[in-house]
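Structure first, commentary second.
Left out: one protein chain. Kept in place: all the others.
For clarity, chains are labelled A and B in written order, and residue numbers in each chain start from 1.
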Amino acid sequence: MVLLLVQVVVMVALTPLLVGVMRQVRSRLEGRAGAGILQPWRDLRKLFAKEPLRAPGISWVQAAGPVVLVTSGLLLCALIPLVGTVASPLLTDDLFVVVGVLLVGTVALALVGLDAGSAFGGMGSSRHMTIAALVEPTVLVAVYALSVPIGSSALSRIVNARIEAPASVAAPVSLLAMVALAIAVMAETSRMPVDNPSTHLELTMVHEAMVLESSGRDLAWLELGSWLRLGALLGLIGTLTLPWGMAVEVAPVPVLVGVVTLAVRLAVLGALLATLEVFLAKLRLFRVPELLAGSFVLALLAVTASYLTVTV
Amino acid sequence: MTDTGVRIQLALLALAVVVALLAPVHRRALLSGLVVAGIGIAGVLTGWLALTGHAGRLTIPVALPFGPVTLSPAPLGGFFMLVIGAVGAVCAVYSVGYVHGPAASRTSWVALAVFLTAMQLVAASADVVAFLLAWELMALSSTVLVLTEHAHRATVRSATLWYAAMTQLSFFLVLLGFAVLSAEAGSTQFADLAASHVDSAASNLAFVALLLGFAAKAGIVPLHVWLPRAHPEAPSHVSALMSAAMVKLGVYGAVLVTTQLLVSASTWRSLLVLGVGTLSAVYGILQASVASDIKRLLAFSTTENIGLMFLAIGASSLLRPYGSTDVADTALVACLLLVMAHAAFKTTLFLGAGSILRATGERDLDLLGGLVSRMPVTSATFGIGALGAAALPLTAGFVAEWVLLQSLIHGGGTQNRILAITMPVAVGAVALTAGLALMTFVKAYGIAFLARPRSEGASQAQESPTSMRVGLVVAAASVLGLGLVPGLSVSVASRALGLGDAAAAGSGGIDLVGLGATLHPGPLLLLALVLVVPVVVVSVAAARRRPRRDVDLAWGSGGVRVSPRMQYTATSYAEPLSRIFDDSLRPERDVVVTHSSEARYLVERIQYRQRLSDVFESRLYLPVIGVIERVGAAAKNLQNGKINFYLAYSFVAFLVVLMVVTL
Partner (left out) sequence: MSDQLFAQAIGMCAAVLLLSAVLLVWRRAQAAALPLMSLQGLALASLVAVLGIQAGSRELLELAALVLVFKAVGLPLVLVRSSQGEQGGAPLINTATSLIAMAGLTAVAYVVSAPLSALGSGPTVQAIPVGIALVLYGFLLLVTGRHAIVQLVGFLVIDNGTSAVAFLSSGGVPVIVELGVVLDVLLVILILYVLTGRIRDEFGATDLDDLTELHD
């Protein structure tokens, strides 16, 4: 329980920094000076100090949706083993539950977009949900592929098995599953090549279009919620690919080591993702299903391979 | 003891008929509704008695040459009686406030009471004759109910024709299957049928006939064409009953056949069930996601869920021979959990749709909107139902899907090549349907309730009367309740399958011992509540300093006056999806450009028309019907009106008989 709360607090502190790092890396690579790593925190502070606006016809969903999104993000940070892998007996860290919580946040965001009552909101919401619908097979089959060697879909057990047998991280089945999962994460968190997070052109927006009508603290929660989801999912990938340094017991030193290694992992993965984004162009919306179908095939191959190779 | 329960139900049926016929008009709905609700509650109690082992036997002598009708529910039948009774009670309470016009007539009330009782009797039957009699009674009463509003809309008649034809087809196939089995076993009691060993050719024929018959009743592709036509045309409480209760009897039949009557280890049967289940699930949700009529959307969603149930049954019988009985049992438990969850959320959704229909007069999502502030109870309950249908955590739908996925991923594909391929594909299909269901219900809820009203009817909506609200709240509470305390539903499902109380854990969670997987929604909810507190505190603190300000214009990147007509509609919401799945949906698109009369280069009007019809109907059924019509028209030439020809026909028949007898 303590570990969960530690994870939540640490992630709330770290994810804006993660986003700052990613933006800074991207700016530098593009030849700009960048706004600095702390800019996301400054943005949040600015937004909380502004008053939210309500246009005619908007309902309570505008205020409740962002809160739900942030809560789902916090819940994700609590459930996914980021700092340590101590499994709590009453709290399931089952991967399917994690995916479910992720989808609650997706739905909340989509409803906020629809409530705006504008064409942009509807468009962003429609595209966002279409992508979420098509990503789900990839995510679940990738989870399945990861669970086959262990015989369970509980995250803590999967991570423990990887810590104990580091070679299994590099097994072909595991690599295939990780690649599929990475593509799914990019789609789910609205990063390139599925969506451009820094676009100003409304017709290319997916995530931005849904938050277009929100302002003030609503927008702050929406932004923080999205960053938490991004951080949690990147953290998940980091935990699965680089499981070293995770705390296996609840004591001050291991936890501290876990926090530090989490920060390092997030920074490395964030920088990698930002670099990739510089070199990738955003895909047309109707090319995204092809990308997602490809990732689904990878995940399916991972599962069948893990069944057909006897020694895993 | 269950015989007392069934007797009480039959007595209440008689009372319901009397009340419906004799009560004064202004009291008819209240009294009839309460009596029908009583039938439902009696069904729940009888089902519970059957599940907890208090068996009883009610024998009714009937003037048929097969022996008396036996009503003795087994635990499985008792489970379905419980579910159907609960749905019936909620719908009856709802209908007290809902019925108006032809749905409030005596015929409709009598038919409703008969319908509910017939469904209960199907689940309570212990022999073939009782089953078939109750089945046909159920079909007839539901046809009467579907036909209720035929004077108001022209589409009701053709929908009823399709429904009646498919129902009779299903009855015929079930009759065929049972006849073959009874002839081989020499008895019509289910217990005897289960104990006898049927030779393989007859057994295969019986299996295919029974499976197709139950699949037609359940709404499995390709025999589903009646569902999206009949469910929207019936009054909403009847749609809820049909979708949440009647199609479950098809699932009951399928479970009965695969687990009790015709148990066999043959792979092709399991693959057949698995295959039609997967096809129905994916096709159903695909059509639902592009439907803009709210009831058609819900009907196709029923097809999807029934497909998932059949997928679970198929997976269970596929997994059983390859070693792991625990996993196979879990898959069956998942099927029954899906039955319960679907009954709960589909009732909520259909009753909510009825509420919307009554308040706005519209069924088309493209003409709704802005109802969340005008109809708070309906929007809250519909939202909970939509969450359940989309299988999001803390709802019954999520629990059922979680159990299904656990049983599929523990399938043990390392032993067998067929499993190594089918299990991942099944998981992929379940995941795709889950994703599409998510989108479908976000669309349904968001377009219907959020943003601004898109039509006159939607802007004039009023909240529903008390009895409707009571029904809605009870149904929504069950969706949440079954999701938060799944241990109860899992133990009920295990009892129904004769597995004992294996899978319930403390704190109301689920502990699938054989698979090593646990799910505790209660603590998850607590954790979420704990985490939401700081967020709310910060929000409230910020709201003190900077309260929300109302403005005239929405932002829209520069200040924009939006008319409700400029919002996204349900059709536009689903447009990317309909383009991506173009090959499976085959929409017909038409763009008509009218040029201005003065100059050919100016455009006066552009009209875009899109029509999405059921692919199976247009590619499979209509050609078959066309062939049959041509054959029939050709056969009409035999009837040319001359008496001599008719006499000649009988003469030829006489000669043929003589020859056959001689030779």
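Quick notes on this one:
We take it that a contact is a pair of C-beta atoms (placed from the backbone, for glycine too) under 8 Å apart; a residue touches a chain by one contact, two chains touch by 3 or more.
None of these values were measured; they are calculated from a predicted model.
Shown chains touched by the undisplayed chain in the intact complex: B. Within the complete assembly, B:636 is the residue of B:26, B:609 or B:636 that touches the hidden chain. Listed here are the chain B residues that touch the chain not shown: 636, 639-644, 646-648, 651, 654-655, 658-659, 661-662.
Operating definition for what follows: only the chains that are shown with their structure count from here on.
The mean-CA centres of chain A and chain B are about 35 angstrom from one another, to the nearest whole unit. Interface residues of chain B, counted against chain A in their complex, comprise 289, 370, 372-373, 387, 390-393, 398, 402, 405-406, 409-410, 413-414, 417, 419-421, 423-425, 427-428, 430-432, 434-436, 438-439, 442-443, 445-447, 450-452, 507, 509, 515-520, 523-524, 527-528, 531-532, 535-536, 538-539, 542-543, 545-557, 560, 562, 564, 566-568, 572-577, 579-580. Across the complex, chain A meets chain B through its residues 4, 8, 48-57, 59-61, 63, 67, 70-71, 74-75, 78, 90-92, 94, 96-97, 100-101, 103-104, 106-107, 110-111, 114-123, 125-127, 129-130, 132-137, 139-141, 144, 147-148, 151-154, 202, 212-213, 215-217, 221, 285-286, 289, 296, 300, 303-304, 307-308, 310.
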